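One protein chain omitted, others in place.
By written order: A, B and C. Residues from 1 in each chain.
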Amino acid sequence: MNLSLHPLILLLVFPGGLFLMNIGLLYEWADRKLVARFQSRVGPRWFQPFADTVKLLAKEEIIPNGVHKFMFQALPIIALTGALTAALYIPMFGFEAAFSFEGDLIVALYMLSMMTLSIGLAGANTLSRFTIIGATRALTQMFSYEAPFLLALLGPAIAAGTWNIGKINTFTGENIWLILAQPIGFIIAVVGLMGKLELPPFDAPEAETEIVAGALTEYSGRGLALFHIGKNVELVIGLTLVVIFYLGGIANPIEFILKSAGLFLVVSALQSMFARLRIDQTVGLWWRLGALMGLLQLLAIIFGRYLGEILR
Amino acid sequence: MAIGVLFGDLVKAFFTKPATQNYPFTKTIAPERLRGKLVYDPEKCIGCMLCMKDCPSNAIELLTVDKINKRFVMRYHPDRCVFCAQCVQLCRFNCLNMSNSLWEMASTSKEAFEVYYGREEDIAFLLERAAQPGINEPPCE
Amino acid sequence: MTEAKKEKFIVPIGPQHPALKEPGNFEFTVDGEIVTDATVRLGFVHRGIEKACETRNYTQDMYLLERVCGICSHVHATAFVLGVEKLAGVQAPPRAEAIRVLAAELERIHSHLLWFGVAAHEAGFDTLFMYTWRDREVVMDILETLSGSRVHYSVNILGGVKIDIDQKLSDLIKKDMDFLEERTEHYMKVVTTDETFLGRTRGIGTLSRDRAKLLGAVGPTARASGVKRDVRVNAPYSGYKEFPVKMVIDQTGDLEARFVVRLKELYESYRLIREILEKIQPGEISTRIKRKIPEGEVISRVEAPRGELFYFIKSNGTEMPDRVKVRTPSLCNWGTITDVAVGHKLADMPMLLAGIDPCFSCNDRMVEIRSDSQPSQMMNWDGLRKYGIEYYK
Partner (left out) sequence: MRTDSENYYNQIVNKLKNWARINSPWAIHFNSGSCNGCDIEILATLTPRYDVERLGIKLQGSPRHADVLIATGPVTLQALDRLIRVYEQMPDPKYVIAVGSCALSGGVFDGCYSVIGDLNKVIPVDVYIPGCPPRPEAIIFGVVQLLDSLKKGKKPAKFVVPNDIPDFKLEEKSNGNN
């Protein structure tokens, strides 16, 4: 009996489901609190995201006229599922990944993209003009950051010679921190992560002063809550991925907490330091600079490995 | 040309105390000249009605109880008042004043916004008269 | 939305929109992200102030007109009071005039800092917004200690001012001016050097000098384009005769220039306030003025933080004015937006709107009524006369 229950608990409670959502909300609090402190404010209380979520779940859900009802309700769930599924392949808190196989890096990255895709579809589904512009911008941004971000994560994977996140973790743990060996990759990964999570200055898809709340303008109640949780889970996964790949991996929970907190501080500072980029500026930045640098670094790594093998 | 000019400020803000006042939990002291709720002193009033005449938003009603003995009741509406202090400026006998401590006037019901100032027996007399059927409010001039 | 040959995609901004703290409706026709047409619809804040002025006496009007706009309240009251004083043939004492200028300059500081924060917020630069508003609280505190309210100072009365300043207050103001000057220098550095911020301001919304003149822009919007228009310099009024100011001008006319002009005006305000506090003469702060204002007409112009504010007052010898006409600076500047918006990206629109420091409550004393069923018609005088004759035949 115990043996058969184990994967279920794995999926629903401990690293997979409930626990991850709660950690995600805690991360959101940390994010808001850090930004508030950088802005010389006090910031929210620790239970703020929990209260927000519970409140949203208890609220009336309005379905606007003229939307595809099933899509409207299903998309938040799909987004959250994508994020949670991605978490299964990633070793967190010093534990091994729930599931792991050769090539799970690619699967996890694709699962993370489900979120943006769902947001884009959700925006296109509703008739409001703000949501449509928000959706266009979200998808445009996705096409621009996805490639550099992937390239930045490929660097360590090639260095480690494997596509398995768990194995990369052990590889980075044994060698020097890759932030020293591949600094450009690290920068691209962090900035790409911010783009992926639509954090400022890359928050053009939900720019409040231009298009209200972007693609999610028409969502209220449960849908909004699910999208929020999904985004927070993505934040946890993204930070963990960068820590695993560039900051020397995770061997135990303490290491995990310290390293993620350090990275979090950097991300929050970057968030509050810049003015929002226009969507065309974002795209230009990624394709002209990000992708090119990522490619150059990748070439250098491949060449280095090749050279090493010849020498050996 | 630089990127992240605000970095110094961020570090400074992070390591210093936030600029926030912990308001609802610790009370703040308002400046001396703050124009808060209007306070009326019935002892000094001679009933010149100037305050009523020049009030831009009809927030003051001076009700006469006994004109000869100079007994007046002021009905004041904080919800109409725009706190301009014109009445205080006009009053030659200093019977009007704007309190600098009574500015937390928020309320969940509108009843709180009808304030009677005056001697207690006068207010009771007026309210009683208003409650009687057939007789309307006392005339205000 | 009408179905044209090519389907138009119109993005409305307002009347309820986070970028605008006030209602106003803009419709931008966009092609992708590029704006191809812009219209503005005002009137959501139309309250009928000019008409209401005619039914109240001069004292009440002063407070009513102060509430035309919450940001430049003192300037509105000053313009009205100066006009009425001219009609009545009364001159306020010099100390009162100096205090009026002091309050006006403090208000300019508060207004420019407020605008600076809001513009940074429109650019998505929330940290700068927070810092600016944190520092703005300093000047708000001064205004509150000085006058008793944070927004509607009600400093003026007909014939003078209500409040006086003493040594303690003047020392406090001087100390705070030093602090604000230091902060302003810092912000100047941010605005002119930060790359991400310059990406949103440099070369955006450029208004040439000729165009600004043609469209009748006023205030910092015009001065950023090199138009020399400042009532404080061109036609000094009240205390500005005694305490002159220098005009701040920039030539480029883009958003960056507007930032620079406004921040440089702040320096000028700090200097002027210090000078007033040094040189202010002791004396009376108000004179008596009769309730009935003699018959006559007067024009009163003052420089609000947003530009030239124009008042026309006509009195008929009673306690109430016959007509009060207000023309606010924001109204003059609207034309520049619809002109400049075309060809820019949708993402630039909030910044462009913020660039003129718009103030909707200032505008809305005029309503254009459009019938939904019929297209709006325009007629010249001859046509209208003919129409009238035909109609009643």
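Points to keep in mind about this one:
In the analysis below, a contact is a pair of C-beta atoms (placed from the backbone, for glycine too) under 8 Å apart; a residue touches a chain by one contact, two chains touch by 3 or more.
Predicted model, so just to flag it, every value in this text is computed and none were measured.
In the entire assembly, the chain absent from the figure touches the shown chains A, B, C.
The omitted chain makes contact with just one of the residues C:Ala38, C:Val75, C:Ala88 or C:Leu114: C:Leu114. If you put the hidden chain back, the residue from C:Val30, C:Met130, C:Leu146 or C:Leu180 that touches it is C:Met130. When the omitted chain is restored, the residue from A:Ile62, A:Leu292 or A:Leu307 that touches it is A:Ile62. Within chain B, the residues in touch with the undisplayed chain are 18-21, 23-24, 28, 30, 56-58, 77-84, 103-110, 113.
The set of chain A residues touching the chain not shown comprises 32, 36, 39-45, 47-48, 50-55, 58-62, 64-66, 126-130, 208, 212-213, 216-221, 224.
Contact between chain C and the absent chain runs through residues 12, 15-18, 21-23, 43-49, 51-52, 55, 60, 63-64, 67-71, 73, 114, 117-118, 129-131, 133-134, 137, 140, 149-152, 359-361, 367.
One rule holds in what follows: only the chains that are shown with their structure count from here on.
The centroid of the Cα atoms in chain A and the matching centroid in chain B are 53 Å apart. Averaged C-alpha coordinates put the centre of chain B at 30 Å from the centre of chain C.
With touch defined as above, residues shared between interfaces to two or more other chains in chain A number as follows: 38-41, 272-274.
Multi-chain contact residues of chain B (touching two or more other chains): 3-4, 6, 10, 19. Residues 1-6, 9-10, 19, 31-35, 54-57, 82-86, 89, 98, 100 of chain B are the ones touching chain C in the complex. Listing the residues of chain A that touch chain B in their complex gives 36-43, 269, 272-274.
Looking at the complex, you find that chain A touches chain C at residues 38-41, 129-130, 133, 200-201, 203-204, 207-212, 272-281.
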